[in-house]
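The other protein chains are all here in position, but one chain of the complex has been omitted.
Up next is chain A:
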Amino acid sequence: MAEISQNIPKAHFAGDRQQRGRYVTIALSIALVFTAINSLGVGATGLPIWEILARFLNGIGLTHTESIVLFDIRMPRMVMGVLVGSALSVSGTIMQGLFRNPLADPGLIGVGSGAALGAIIAIVLGSYLPAQLAATFGPSLVPFAAFVGAWATTLLLYRVSTRGGRTSVAVMLLAGIAVGALSGAVSGILIYIADDSELRDLTFWGMGSLAGATWTKVWVAAPMILIALLSAPALARALNAMALGETSAMHMGINVQRMKRFAILAVAGATGAAVAISGGIGFVGIVVPHLLRISIGPDHRYLLPASALLGAIILLIADMVARVAVAPSDLPIGIITAILGGPFFLYILLRNRGMLEA
């Protein structure tokens, strides 16, 4: 009997959604490739991307204009969309698992504000840094500062809102509001001492946008986001056990303190880097995991990769809408995610009202 059962390692039973998790992950991977290629063709200048691809496969090159639009404008923007979208939704998923609450989203509870504050400080005060230090950081200064801001905020929020393994959502949200207000006030002060070019950089934070994507931005943000994304699967088993509570997780062999430190670093890295290059893009981190939990269940082994994929897809689609909605101008993508995500968030809130009263 024991031998037989060991020969069917992946057998699946009623109530076991692993199979569905695998299928959905594969489907999302295919959809992401398709969306990513398609997004290269959408924008103020039309680019017949599938035709170009066919030509390319037949060994025929691109025209000069085509190659500039494709490689210098569309491509970095697409890569940035993928990075930011997956960073935001994976951060949301980890945060929700850590706080044991489907409403915890880095943007919503002030981690985004913390990251933005770090970035703003770096933009404005960066010019006062000793030249040697500034040279060491180079263009990574802003993402690094955003990471530190996100990390400090997450740590603070966790300390303030969690007592004896139980997180109070009300305290968490109120503390997030305080951090947001503080961040707003400090940015207000910094705006007075900012010069013109710094000011232009700052305005961009309010909205959240993928416009102005460059390969430099991609290179400075990619390492932090990729490290966070690639280490996320290591958290999956611990996050599953955490769903039963901190003490049960401990009884099941999870080193809870270490896991929490690790999760907070991953969230801070991904959120910090995403905010540093794209500003505040809201609601992705709460909507994506919620949709996925409905279809494949809350098992983090599938939820984390699927979140990364769906987050990237949704951000690419929102960005395509941003580019054509009021063409030839470029609508900040944060506006689009807010228009779509706001009502959806209210809907989730209504369904989870019990959690807020706890």
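Keep this in mind: a contact is a pair of C-beta atoms (placed from the backbone, for glycine too) under 8 Å apart; a residue touches a chain by one contact, two chains touch by 3 or more; residues count from 1.
Basically, contacts and distances are computed from a predicted model.
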Omitted chain (choose from "Heme ABC transporter ATP-binding protein", "Dihydroorotate dehydrogenase electron transfer subunit", "Phosphate transport system permease protein PstA" or "Phenylacetate-CoA oxygenase subunit PaaB") - UniProt protein name: "Heme ABC transporter ATP-binding protein"
Residue among A:Ser39, A:Asn101, A:Ser307 or A:Thr337 that touches the chain left out of view: A:Asn101
Selected residue (touches chain absent from view) among A:Thr216, A:Thr247 or A:Ser329: A:Thr247
Chain A residues that touch the omitted chain in the full complex: 2, 5-6, 8-17, 97, 100-102, 237, 240-245, 247-248, 250-256, 293, 297-299
